[in-house]
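Missing here: one protein chain of the complex. Every other protein chain is in place.
When the chains are written out, they are named A and B in that same order, and each has its own residue count from 1.
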Amino acid sequence: MTEANNIFNAVPCTFCGCLCDDIIIEVDGNRIVKNTNGCAISKERFIGHAENRCLEPTVSGKTVSLEKAIERAVEIITSSKRLLIYGLSSTENDAQREAYRLAELTGSVVDNTTSVCHGPTILGAQESGEATSSLAEVRHRSDLVIYWGANPAAAHPRHIPHYIRQPGEYIKDPKNDRKIWLIDIRETTTARMVDRFIRIEPRTDLEVIQTLRALIRGHKLDVSQVGGISIADLEEIAIAMKSAKYGTLFFGLGLTQSWGRHRNIDAAIRLIQDLNAHTKWGLLPMRGHYNVSGANKTSTWVTGYPYAVDFARGYPRFSPGEYTAVDMLARGEADALLNIAADPVAHFPRSAVSHLTKIPVINIDPKINMTSQVAEVNIPAAIAGIECDGAATRMDGLPLYLRKVIEPPEGVIPDRDILRMIIKSLEKVMK
Amino acid sequence: MNSGSVYVLVTSGRTLSQGRAMEKGKMTSDYEDAVAVCELDATSMESLGIENGETVVVKSGIGEIAVKAKLNKNLHPGLAFIPCGPYFNYLLDSYTQHTGMPGFKSLAVTIDAAPEMKISTIEELAKKIKEGK
Partner (left out) sequence: MTEHLILKNGVVFDPMNGVEGEVMDICVSEGKIVEKAPSNAKVIDLKGNTVMAGGVDPHSHILGSKLNVARVVSPDVNRHHPYPATKKTRSGVAGIIPSSFATGFLYSAMGYTTVVEPALPATKALGAWEEIEDIPGLDIAMLPLFCNSMISFKYVQDGDISGLAAYIAWTLKKVGGLGVKVVNPGGTYAWAYGKNVCGLDDEVPEWDVTPRTIMTGLAEAVQELGLPHQMHFHPTNLGRPGNVHTTMQQLDAIGGIKPSGKKKEVVHLTHMAFDCLGVVEEGMSNWKDVASGGLTFADYYNKHKHFTVDLGQITFGQSMTMTGDGPFQHSLYLLTGGKAKWSNIPVDVELPGGAGIVPFTFEPKSPANAVQWVGSLEFALNIKDLWRMFLSTDHPNGGPFLKYPLLISWLMSKKQREHWLGKVHKFASERSTLAEIEREYSLNDIAITTRAAPAKILGLEKTKGHLGLGADADIAVYGFNPEKTDLANNPDLILKHFLQTEFTFKGGLQVSKKGIVGKQLHSRVISVHPELNQDLSQRIDRELEEMMSKWFSHSFSNYPVPKRYREHLEMPTVIDSTAVKA
C-alpha cells in the first residue's frame, strides 16, 4: 500500500468487474476529494461515497442502537422457517464467507446476484465447460475482440480504453493490429467505440451463434439470412473468426438475460471450443458488480456451489430455479429476507418484489436504497474498498486487495462485522 | 384500443447515467431521471405524436407505468429501451424458466402517449410496491 499525504495509489475501484487498480485517491480530512484515472461512475462512487448514506440503524423506521437492530434481526431470523440470504456481490469476500456461515447455522438459502446476471453463464458452463481468457493475455495477443450483448461504454466504462484499446507485447498498434467488433440488438454507445457494429434481431442470438458454428465447421446452409444478417455476411464473419490469431469473446447480459438464457451461453462456449480446433480463442463474461466473481468463488470453495445454495438439510445443496432468489420470492417460499449489499426491490421483477414487501426484511447496505424503504431492519455498513479493506475478484478471476482509504461514518462497521455480530447472538440464542 | 399505440419489444440494460446515479444513491432525483425513461426510435415517437421528454405509458401483461419518452435515433423500429431499474421491473413477470433469471430483455409491451399521467417518484414507486399496487 502506498500512502503519502493522504494520497493512495494503485487503489482498486470497486464499481464493476474490471476492478481497475490504477486509481489514485486523494483524501482531505474525512472527505475524498479526487479520483484520478477512474471512469465517471468510479468518480461518483468514491467522491460521492458520503451521499445518500444510511447512517443509523433503524427498526420499523425508528432509529435504534446497533445492538437493538441486531437483536431484532436475530428475532426475525430465529422465528423464520425459510430465510433467504441474498446479495453479496458488492461487498468483499470475508463478508460473503460470514453469510455462508450464517446460512449454514440457520439452515437457510443463500444466493448472490449472479442469479440475475451471469447465472445462465454458469449453467452454460455446466453443460460445456468454459475456455476463458484473461485481460492481460487479451491485451498482449488478441487481434480480434468481439463484444456480444454487452455495452461496456455504459456498464464497464474503462474496459475498452484501459484493457483493450491498449498496446500489448505482441499488439504494438492497438488501433490497427486489433479489431474490436460489437454484436447487439441495439446500436449502443459502445457501437461508436468499436471498429464494426453488427446488428442482429432480438431473440436470435442462439440462432446466429449456431449458424456461425455450422459455417465454421464448413457446412452449407440453405437460408438467405439468420437473425437479420445475410448468410454471405455470416460466412465472412466466420472466416474472420477462424483466421484471427487470438480471438476473444466478451459477452454480457444481452446473452444471459435474453431469449434462450443458458442455451445462448452453452452455444457460445461450444463456438469458442470449435474455434480452438483452428486457432486460439477464449471467452469472458462481462461481470457487472465488482465482486460478483468473488461471490461465486467464495460460495464455491465454502459450499461446493457458486450460487443458489440451500442449507435446510444441514449441508449445501444447489438448485438454480429453485433456490435462486427471484424464484424463492415469486413462489412465496421465503418467509424472511436478509439482504446484504444489493437492492432487490429495485432490480427484481414485480411479483418477487411484491412478496418481499410482505415478509420481514433485514437490509444491510451503506446507502439508502429502495430495499431500505421496505425493510423492517436497516443496518448501515461501511463501503468495502473505500471504508474497509477486503479482497475481491476481477472478471477474469484475478484476486485483488481492496483498500481502506477513509474512516467509515461514526459507529458504522463493515458487512463482515455486522454478520459476525448476528452470528454471535444467534449462537447464544440457539444453544 | 388507442389508435396511437405502438407495439414494441422493450429491453432493459445499463446506461452510464443510471450507473452514476446508482452509485450516488437510489433515493436521489438523479436516479429517477436516469431510470424513469423509455428510449424510442423516431418512427415510434412520430406515431405516438410526442416530443422528446413527454410522458408515455408502457403496458405489459402485468401492469403499466408512466415514464419519460426519449428519442434515440440509433434505435431500430420495433425496439424500445428502458434502463434497468424499478420502472422497467414493474412491468416484468417473475417467470425464470427455472433458471433463476427473469426475462429482462425483450418484453412485449404497448406504448401510448400519456400527457395527463404523472411519473411516480422513486419514493412513490416504493410506496406503491409496498402497498402491493
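Before moving on, here are some points about what is shown:
In this section, a residue touches a chain if its C-beta (ideal position, glycine included) is under 8 Å from a C-beta of that chain, and two chains touch if they have at least 3 such contacts.
These numbers come from a predicted model, not from an experiment.
Checked against the full complex, the one of A:137, A:235, A:322 or A:417 touching the unshown chain is A:137.
Although one chain is not drawn, the whole complex shows that of A:179, A:280 or A:420 it is A:280 that touches it. Although one chain is hidden here, its contacts on chain A can still be listed: residues 1-2, 9-10, 12, 21-22, 93, 97, 101, 104, 122, 125-137, 139-141, 163, 169-170, 245-246, 273-274, 276-277, 279-280, 282, 296-298, 300-306, 311, 313-318, 389, 391, 393-394, 397-401.
Simple rule for what comes next: only the chains that are shown with their structure count from here on.
With centres taken as mean Cα positions, chain B sits 23 Å from chain A. Across the complex, chain A meets chain B through its residues 15, 40-41, 44-45, 48, 51-53, 111, 115-116, 119-120, 123, 151, 153-155, 157, 185-189, 191, 199, 202-203, 253-254, 256-259, 261-262, 288, 307-308, 320-322, 324-327, 329-330, 343, 345-354, 357-358, 367-370, 372-374.
Against chain A, the residues of chain B that register as touching in their complex are 9, 11, 13-16, 18-21, 23-28, 62-63, 74-76, 79, 81, 84-86, 89-106, 122-123, 125-127, 129-130, 132.
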